[in-house]
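My structure is below; once you've seen it, I'll send some questions.
Removed: one protein chain of the complex. Kept in place: all other protein chains.
Every chain is named by a letter (A and B) in the order it is written, and numbering of its residues begins at 1.
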Amino acid sequence: MSKSAILSSSIAKKYWMALTGLFLCLFLVGHLLGNLQLILIDGEDGKRAFNEYAYFMTHNPFIKILSYVTYISILFHAVDGILLAIQNKKARPVNYHYNNPSANSKLPARQMAVLGSAILIFIVIHMANFWWKMKYSSKQMPLHTYVVYPPQTGNPSGDTLYYTTSGMQLPVSAQFEIRDGNKIFISDEWLNSEIEAAKSQGQEIDPKMFENKDKNVEIAEGYKDLHSLVYAFFGHNRSEQGFETNTMPEIALLLYVLSMIVLSFHLMHGFSSAFQSLGLNHRKYTPLIKKFGLVFSILVPLGFAIIPIVIYLTK
Amino acid sequence: MASKYINITLKVWRQKNANAKGAMETYKLNEVSTDSSFLEMMDQLNEQLINDRQEPVAFDHDCREGICGMCSMYINGRAHGPDTGTTTCQLHMRKFNDGDTIYIEPWRAKAFPVIKDLVVDRSAFDRIQQAGGFVSVNTSGRTMDANAIPVPKVDADKAFEAAACIGCGACVASCKNSSAMLFVGAKVSQYALLPQGRVEAKERVLNMVRQMDEEGFGNCTNTGACEVECPKGISIENIARMNREFLKAALTSEK
Partner (left out) sequence: MSMLDSKIPEGHISQKWTDYKNHLKLVAPNNRPKIDVIVVGTGLAGSSAAASLGEMGYNVKAFCFQDSPRRAHSIAAQGGINAAKNYQNDGDSIYRLFYDTIKGGDYRAREANVHRLAEVSGNIIDQCVAQGVPFAREYGGLLDNRSFGGTQVQRTFYAAGQTGQQLLLGAYSALSRQVGLGRVQMFHRHEMLDIVKVDGKARGIIARNLVTGEIERHSAHAVIIATGGYGNVYFLSTNAMGSNVTAAWKIHKQGAMFANPCFVQIHPTCIPVHGANQSKLTLMSESLRNSGRIWVPKRKEDAEAIREGRLKPTQLAEEDRDYFLERRYPAFGNLVPRDVASRAAKERCDAGYGIEANDTNEGVYLDFSSEIRSKGKQAAFAQGDQNPSEDKILELGKKWVEEKYGNLFQMYEKITDENPYETPMKIYPAVHYTMGGVWVDYNLQSSIPGCFVAGEANFSDHGANRLGASALMQGLADGYFVLPYTVSDYLANEIRTGKIPTDTPEFEEAENRVKSSIDRMLSNNGTKSVDHFHKRLGLIMWNKVGMGRNEQGLKEAIEEIATLKKEFFADVFVPGSAEELNPELEKALRVADLIDLGQLMAIDALQRKESCGGHFRDEYQDEEGETLRDDENFKYVAAWEYKGDDISQEQLHKEELKYEFIKIAARNYK
């Protein structure tokens, strides 16, 4: 393998752009399908489905690897793109006094770097808004809770339960300690009260269960409530779930939709361009790729944009 | 062919030499026949300048029939002017109207430095060719018979379409990145499509691309401007073919 050629030549740079770009296209599809659960499934089921999905996406080892590939792709795509843009700028030190590029090429194709930079900024903001909050600002990230409605009465029982990954449902009123954002550890008080409660009903709890009777026993993991975070971000009142309601959801919505339009233009050139960069040009298939790319570049961002719009409108 | 006469204003890049600072100068030119070619209009301008004891505009031109690739003007913001599939020498003044202002600039690229006025140095293309744009056969004529290897007509035709490149540099000039990939892609493709060229296909594409990068051309971002402005209509599928060839070569070359 010719190392210098595969790493540093102008064509190799294009391969990397194309490969990372196409991978990110795949990512978009997965991301969109997951996100659509936000609006396609109603009520508690939707919330549960989405939060379960979010949990899966952050915990499955395979997905984990995939997510690192995604981060690297985004970084590489951005850095490589910026390097290319700088190099390309340098290749013409003196500009034309009068230029008419629209006669020979489309605007998105000429402005990929600008569109891409805008998308990069969007990604940063987007991740700060959701990913960062979920992942690292753990104290502010409430867990998924729901109110029990006994079937007999249909009225709220007054119990609000955490919905956990182990299938246990734990009362929010109980005394836990929540660490690392969503790991639920027992507290002495709760343990004692549980033992007492068992006793009063003539049952016994095997003390072995709690051999280390300190607070280091994790009894369950709660689902982080990303669903409510999103809804609160786009204007829903989720204060009972512990989220601050966004007072200016219109701005969030507008910026999000704008970003999707930018993404659409970026994809409009980028999708089919990636195939060209990889050398996949064929008189029979290239027109199909171009058509598919156009449909893709419209449908995917549209799908993303619809979600906050629907959320906003159902406020 | 009813010929008309038009009066035009020209804004022309003037630059004394490679190191001098240039600027756009304005000239008025009257009574230009619409049957004249663009370069004949330039002749007329120069005749006027000479008669006014001014220095004529230097520009490259030779065959004036669209094949030598020497003419190289950026006219009204486009390589070889408003017409497509045309070199400047084949562009005719009937494409312009009375009273028009026409901007004329040299090719702009780091790899094509201006020598004087509208004349640029395109020897970078020669060096790319020298890096691998050939089949390493000697010139004895004692090769095998020309018909010894049949070549599928489709491949021969595609090779010819790629070989139609006149090396004018319009692709570089019109590319927002000053990329030379259409030129190099066409050359690589011509040889890659023919059995005679396959033998050294790997070294060729690696060497030509390396030289291209060294010359300071930009990268291809697939805007497609080059194929629109190419006077010989060379398709960017040749760039794709080069990308393919390069990938194959880079992955399997033992160097």
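FYI, contacts are C-beta pairs under 8 Å (C-beta built on N, C-alpha and C of every residue); 3 or more make two chains touch, one makes a residue touch a chain.
Predicted model, so just to flag it, every value in this text is computed and none were measured.
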{"item": "Visible contact partners (per top-of-document touch definition) of the missing chain", "value": "B"}
{"item": "Sole residue of B:G69, B:P106 or B:G216 that reaches the chain not shown, by the stated touch rule", "value": "B:G69"}
{"item": "Residue among B:H61, B:R78, B:R108 or B:R210 touching the omitted chain", "value": "B:H61"}
{"item": "Positions on chain B contacted by the hidden chain, ascending", "value": "1-3, 16-17, 33, 35-37, 39-41, 43-44, 46-47, 50-51, 53-56, 58, 60-70, 83, 85-86, 90, 92, 94, 115-116, 119, 121-123, 125-126, 129-147, 150-153, 156-157, 159-160, 163-164, 166-167, 190-191, 194, 196-197"}
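By our rule, only the chains that are shown with their structure count from here on.
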{"item": "Distance from the mean Cα position of chain B to that of chain A, given in whole angstrom", "value": "48"}
{"item": "Residue numbers on chain A that touch chain B, as the complex places them", "value": "1-2, 5-6, 9-15, 84, 87-88, 90-101, 103-106, 109-110, 112, 269, 273, 276-283, 286"}
{"item": "Chain A partner contacts - residues on chain B that touch it in the complex", "value": "11, 13, 24, 74, 76-78, 82, 103, 105, 108-111, 174, 176-179, 181, 206, 209-210, 212-213, 216-225, 228-229, 236-237, 239-247, 249-253, 255"}
